[in-house]
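This is the structure, below, for whatever I ask next.
Excluded from the complex is one protein chain; the other protein chains are retained at their positions.
Take a look at subunit A:
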């Protein structure tokens, strides 16, 4: 059984009558030790999905539907107390902007030891020692000194490392990383991805990676789910997805990556329009208004997830793309290559 099994998750914002569905029936599984990517552009519902799983959405004005079973228990119906015991110890989250995600007026040391005290009962010297060990583990030099410092005294990469140290402090079984490298510069991005990969390999932690960066996906994820307008439109393992993207959106995402080996002067190939140019899933395919392959068939109700080609490669499209994308230099096995290469390759 999967460690995390998300089934038809819906998240609806707003008061009755003026509701908007940010997540519209998303299903995916994360197995023990697996790295699963949730990919899509801004506004596709990927961050909301992660917040819903962690129970971090506000109580008011939010309606949750579907199931999200973690180790057999539905996260969406858990009491606050159960969730509190679970967060930080069983599942932990790494956020996007490391500076704003750290409390500016509390030393790093306390921000690490407080979670050790909460879930592992460590206090005083023992907690400090373990915190120093954790900082060392995530590659922060001179941890004893850093423990006494405040977030503003650390560099961006160091802050993200500190947040990762907090997230892995209690050896959680599932780590959710919401665009953990977006706020960092490229070389630091590579280091952070390397670190995450290392932690996942060594500890056997499952990782749910939320990102818009296909380079990150290529370097890290085993399984990839592409989200569009709150629904999974394509789901496949990494190699399959990069070799044969079948949904026009996924296809377009891969084609829009600028290539270093492209002929001089060749224009970039963006996906036209924005996520605001969409129709409701109930009427047809939400991507249809931006799609180069669209036919009248696309406007006859929500397309179903099917497996038109390979087993385990699901696509929500009536006219799946059959031509492969040329990605010459993208090496799907190596995080360091993709992290600088991801956007340029």
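By definition in this document, a contact is a pair of C-beta atoms (placed from the backbone, for glycine too) under 8 Å apart; a residue touches a chain by one contact, two chains touch by 3 or more; residues count from 1.
Criterion: contacts and distances are computed from a predicted model.
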Remark   = Taking the list "Efflux transporter periplasmic adaptor subunit", "Cytochrome c-type biogenesis protein CcmH", "Peptide/nickel transport system permease protein" or "Electron transfer flavoprotein subunit alpha", the UniProt entry for the undisplayed chain gives the protein name "Peptide/nickel transport system permease protein"
Key: Per the touch definition above, residue among A:68, A:115 or A:174 touching the missing chain   = A:115
Task = Decide which residue listed in A:52, A:102 or A:236 touches the omitted chain of the complex.
result = A:102
Message = One chain isn't shown here. Among A:22, A:39, A:122 or A:163, which residue touches it?
response = A:163
Inquiry  = On subunit A, where is the contact patch with the chain that was removed from view?
reply    = 54, 56, 83-89, 92-93, 95, 97, 100-107, 110, 114-115, 118-119, 150, 152-153, 163, 166
